[in-house]
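One protein chain is absent from this view; the other protein chains keep their places.
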């Protein structure tokens, strides 16, 4: 075990946050949402100064352990732990700063890949009229209309983070966004809420995806 | 652990009922039927006076514990346990009173969402000719025709419970009903039967849903 | 535990057979092939006189225990254990007698329900050209053509067993048969082979079912 686990005096890294990220990640792996070392997860450890626990890059989420969780600062510099932080750390930081999120989760599911491509021309996926939407923070009725903007994928992480930031600003009511043929980003005030948001949005993307080719006999 | 677990002298809340609701709920979560804190489960603890064990509102069903089970009376007042009872408690009570059910289970599956919307115009989903129907209480042959009425979803729980009550009265042979773009309600004489009914109806909704767009080559 | 578990001197019921049926049944339940107490499983304990271990009727396969396994004779009379044998015991006995099977397994999957109905007019499902077919006993090449006859479902178990017997005689090369909108029967020289046959046929039914509505872009 490394310092993340034993949390020696002086470490700013709470063991429970790392353990909870591990549990969430393993659950998502079991559902096939973070296969092939895809996906990344973060949680805010402190706001002032900003410090984040985040999954290390290229880790098998089915074998995730607290050793795979790093502590970084608000500029993505590693403060504790081994390995590089996720290549998409800048997107996590953008979400944390612009939404005040306490946790950010990113998955690569079959349905988010399909719908982020099929609906790219419309600029986003609209989900409305489903009871499940009530599980999104602040939503009080199934009559809510949720808009998940779709961002073209890119390997220029600074540019992608800047695009994500603009997208967040233009869509202040959105609870997540999709990267085209890539996956879903969502967040929450804490990890439990972010996990709930992933489950809800992944569920609704599957409903939408299956509905689009279901016809009555 | 709270009083539900230790079941001290004087508690009206049997430990086994809470533990069984937890086990059922975790199994449904694994199948993706109660993601995102959706779904709720109840069991009758006593008829006279009516007391129900019911899941607390907004709980992650994958982390469900006996601490998340409340004891309520026939007016939805909490007798034991912490947290609020499920927002849909009035529907559980309506089913218990009108059907004499010993347990009521409510799931949010992909296929119940799709079919409750696709068949809304017909007022319900008809399932007939399947051997699986024989697992429904009182059904002796696959030639049975099961009618699952669909109720428009609403956030007015008193109104929704009243509509559900009328629906139950008008469809005395139905073993469950659907809330549009929301999910399935079913029940049983006891929890084992209610669990069986959920599995059977969810299975048949999936068969129906997949069949509707399957054509022979 | 009952006599099945402790296997006292004099019991003809080997503990391992019951434990293996339980393990197979729980695995099938996890895959959604025996939901809602559906499905039944048997294994030959002795040929002379014919004695079978078979699942008790109406048991939750996700909670299956060795207590749920009965010992019956060749006329379906219970020799040991509590509960009634499965309603479909006569079909198990027909397969054992006509195929010399050492184990018979029956599942209710989504795809067997769909295909047994969609292909009923043709009298069966033909599966050919798949490598997976080589896992069927005696099949040496993927060029094999497997014919799964479909039998109309019935609640007259004596009549259904007689029809199954005729079907087995007319299709001596078939490794299984389907009951319409009901499920799959297959068997093997022993339980391991019967389990392998279930997995292979269920897999291929899913491939066939999904292929029938997949078109190239």
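For reference, chains read A, B and C in written order, and residue numbers begin at 1 within each chain.
As a working rule, a residue touches a chain if its C-beta (ideal position, glycine included) is under 8 Å from a C-beta of that chain, and two chains touch if they have at least 3 such contacts.
Model, not experiment: these values are computed from the prediction.
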item	value
Left-out chain, listing which of the shown chains it touches	A, C
Residue of A:92, A:108, A:134 or A:175 in touch with the missing chain, whole complex considered	A:108
Full-complex contact with the absent chain, from C:15, C:130 or C:166	C:130
Residue ranges of chain A at the interface with the undisplayed chain	32, 35-38, 60, 62, 108, 110, 113-114, 117-119, 153, 155, 179, 181-183, 209, 211-213
Those residues of chain C which, in the complete complex, touch the missing chain	27, 31, 129-132, 135, 140-142, 192, 195-197, 199-200, 202-203, 206-207, 210-211, 213-217
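The rule is short, and it goes like this: only the chains that are shown with their structure count from here on.
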item	value
Averaged-CA centre spacing for the pair chain C and chain B, given as whole angstrom	31
Whole-Å gap between the CA centroids of chain A and chain C	44
Residue list for chain B, restricted to those that touch at least two other chains	211, 213
